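Worksheet: one structure, shown below.
The complex appears here without one of its protein chains, the remainder shown in place.
Think of it as A and B in the order they're written, each chain with its own count starting at 1.
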Amino acid sequence: MIRTIVGLIIVLALSVVVISSVPDYSLPSGLQGVGQDYTERGVNDTGSVNLVTAVVVAYRGLDTLGEVVVLFSASTAVVLVLTLVPMGANPTPSSSIVAFTSGVLPGSIVLFGIYIITHGHLSPGGGFPGGAVVASAFLLVMLGSNKIPGKSKLLASIESLAGVTFGLLGFWGMMMFGQFLNNMVLPAGSPGKLFSAGIIPLISLVIGAKVASELSGVFSSYRKAGGDE
Amino acid sequence: MTLLAAASIATGVMMLVAAVAALVVKKLISAIIIVGFVSLSASILFLLMDAPDVAITEASIGAAISTVIFLWGKGKIGGEE
Partner (left out) sequence: MNAQSLFYWSLAVTALGLVLIGLWGVLTRKNILRIALAFTLADTGVNLILVWSGFLPGRSAPIVDSSVSSMVDPLPQALVLTSIVIGVAVAALFVVVGVLAARKSGSADVRRMKELKW
């Protein structure tokens, strides 16, 4: 009880601080600084129509490489802990509805995920959402089957290969133009076409493979530890 | 714009009520499902804020993948509070 009240007081004090720090309740007039710059020059610089993908992959490509490393270490920690501490697998058999759905849907979900990844520079999407969609198809397959997955060399090798390819694509730009992850090592093409925007589609593909294999690796080690619903 | 304001206020009130409910409801499995609902509502707000990329990501990760992760944890711990 004391704990609830003290927590409530802390939260209320914090909300008062935040609310009193708002200068005035008006609407912002326009973009300034780097955001304005990206919206004006984005298409000419990168050839990507979707500016979010342009920022993720081209302008902030090095940051994205760092994010991929964070993702890698988190999923490695999950797999490591679950491998070192055996918890006794007891897979519950899936119901017939789940078993039937997991036979029908994953194909089209994977197709949709690949579409999201490859059209990341033209429409909303890119490597991160597409990879998550592909991983959810993998999850559905695993929920429908009653087998415990064995050691999978394929997932681990896709994961490592994608990481190495990301680095190599970065060094390609460094060798040609002296700039890590330079986008113009491939021709920019005409914006709006599928084969355009330099190496952005390639890097989207790499990020998609990386995210999908990391999340699938986490699920498969969960499944090995048993007990998922 | 009036329609947008109504939609955002309705979604926001729903989200805040659901978030409090997820923390005070008795059964853990209900709390997990309610948090999945809050994530799905957040993806609607992302769409209202003109961020379709973020909305896709939030819908597939927040509503599907993290729900399954928490359900796994509940299955491993078992029991109640």
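The rule we apply is simple: a residue touches a chain if its C-beta (ideal position, glycine included) is under 8 Å from a C-beta of that chain, and two chains touch if they have at least 3 such contacts.
On a predicted model such as this, the values are computed, not experimentally measured, just so you know.
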Identified contact with the non-displayed chain, of A:82, A:110 or A:202: A:82
Footprint left on subunit A by the chain that the document does not show: 3-4, 6-8, 10-11, 14-15, 18, 25-28, 30-31, 34-35, 38-39, 42-43, 49-52, 54-56, 60, 63-64, 67, 70-71, 74-75, 77-78, 81-82, 85, 87, 123-124, 126, 128-129, 131-132, 191, 211, 214-215, 218
Absent-chain interface as seen on subunit B, which is shown: 1-2, 4-5, 8-9, 11-12, 15-16, 19-20, 22-23, 28, 31-32, 35, 38-39, 42, 45-46, 48-54, 57-58, 61-62, 65-66, 69-70, 72-74, 76-77, 79, 81
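Assume only the chains that are shown with their structure count from here on.
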Euclidean distance of C-alpha centroids - subunit A vs subunit B, Å: 19
Of subunit A, residues touching subunit B in the complex: 50, 52-53, 87, 116, 124-126, 128-129, 132-133, 135-136, 139, 143, 215, 219, 222, 225, 227-229
List of subunit B residues in touch with subunit A within their complex: 51-53, 55-57, 60-61, 64-65, 68-69, 71-72, 74-76
